[in-house]
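Excluded from the complex is one protein chain; the other protein chains are retained at their positions.
Note that the chains are named A and B in the order they appear, and that numbering of residues resets to 1 at the start of each chain.
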Amino acid sequence: MELRKFTRLSMLLALSVVLNIVENMIPLFNGTVPGVKLGIANIVILFVLDQYGFRDAFFLSLTRVLLVSILYSGLFSVSFFLSLGGAVLSIVAMGIFIKITKLSTIGISVIGSLFHSLGQIIMVCFMIGEANAFFYLPIIILFAIPTGILTGVLTSELIKYFN
Amino acid sequence: MNKQDIILCLSVFIIALLVLVFIRLPKKGNVAIVYYDNKEILKINLKIDNTYTVKGYNGDVTLEVSNGKIKVSDEISPKHLCSRQGYISNSYESIICLPNKIVVKIDDSEIDAVVMLWN
Partner (left out) sequence: MKKYLEYVIVIGILLITLVGVLIYKKSTLKPYDRNYFYMDTYINVKLYSNSENKALKALDEIDKIFMEYHNLTDMYNSYEGGLYNLNNGSTSVNPKLKDIISYGYSWYSKSDGLLNIAIGNVSSLWKEYIKKEDGVPKLSTLEKLNINIKDVIINDNITLNNNVKIDLGAIAKGYTCDEVAKYLKSIGITKYIINAGGNVLVGEKVKEDGYKIGIQSPYEDDKLVKILKISDKAIVTSGGYNRGYTYNGVKYNHIINPKTLYPANNMLSVTVISSSSALADALSTTLFLMDVETGMEFIKAYDAEAIWYLKDNVYMTDGFKNYE
């Protein structure tokens, strides 16, 4: 990988880690409805997906989860596994949908948001066998749509600016 | 934003809404069951206001029953996520306390009341 690209990706990785941590500090519904978040770190993931392709976005996403857990939430903690599940499902889904549909950046962002939430709930089920967690799915989805749109809009503006 | 985006958003939104409105059958239960690491450790009668303490993974977890509802009132965990989940009373709600491996569910045996041998 050429140096320039590597440097760029490193900076983007750092940015996504910072955004992730900052977002965790905002007490937005963080208690009452578990699983609802702004997902602004996804702006970076989406940007990388658009500019550099699936492979780079995938690894950036995983590394982000790893770094955030080391720096903030605790390596191999509960939070780590939840984030991992969400991030993996999210990036894979985005990768698939970007290939097979004509969704714009915004639509892909919504997909990413939805599957991130889904991934987290699936992880909760795996970890403590609690199928009742799916009860929260409708509410989380309802919130995932506008946050997905928001991050999608921001990302698409970002992409336009860069091109 | 193109047509596909709009179709995606609207259809997901509507489906989630429909699920929320119709598939939920809130049934108020009379008994709460507390699980530790997936094993049932305590059954609580929700009709009697009381406080209970159970051992969670990180330490003691205190549960409070008030007016037929139950919530986690105290716990040892970094973000106190469980106590922020508030009261539950329907069989489709649950309190999931991942750090402490505690789950509180409402017994959904669907019995509205039991005629007791008191008189």
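Methods note: a residue touches a chain if its C-beta (ideal position, glycine included) is under 8 Å from a C-beta of that chain, and two chains touch if they have at least 3 such contacts.
All of these numbers come straight from a predicted model, not from anything done at the bench.
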Residues belonging to subunit B that touch the chain removed from view: 1, 6, 9-10, 13-14, 17, 20-21, 26, 28, 47-49, 67-68, 110-119
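What we mean here is this: only the chains that are shown with their structure count from here on.
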Residue ranges of subunit B touching subunit A (in the complex, touch as defined): 1-2, 4-5, 8-9, 12-13, 16-17, 19-20, 24, 37-38, 79-81, 83-86, 92-94, 96, 98-99, 101, 103, 105
Subunit A residues touching subunit B - in the complex, by the definition given at the top: 30-32, 34, 78, 101-104, 106-107, 110-111, 114, 124, 127-130, 132-133, 135, 137-139, 141-142, 145, 149
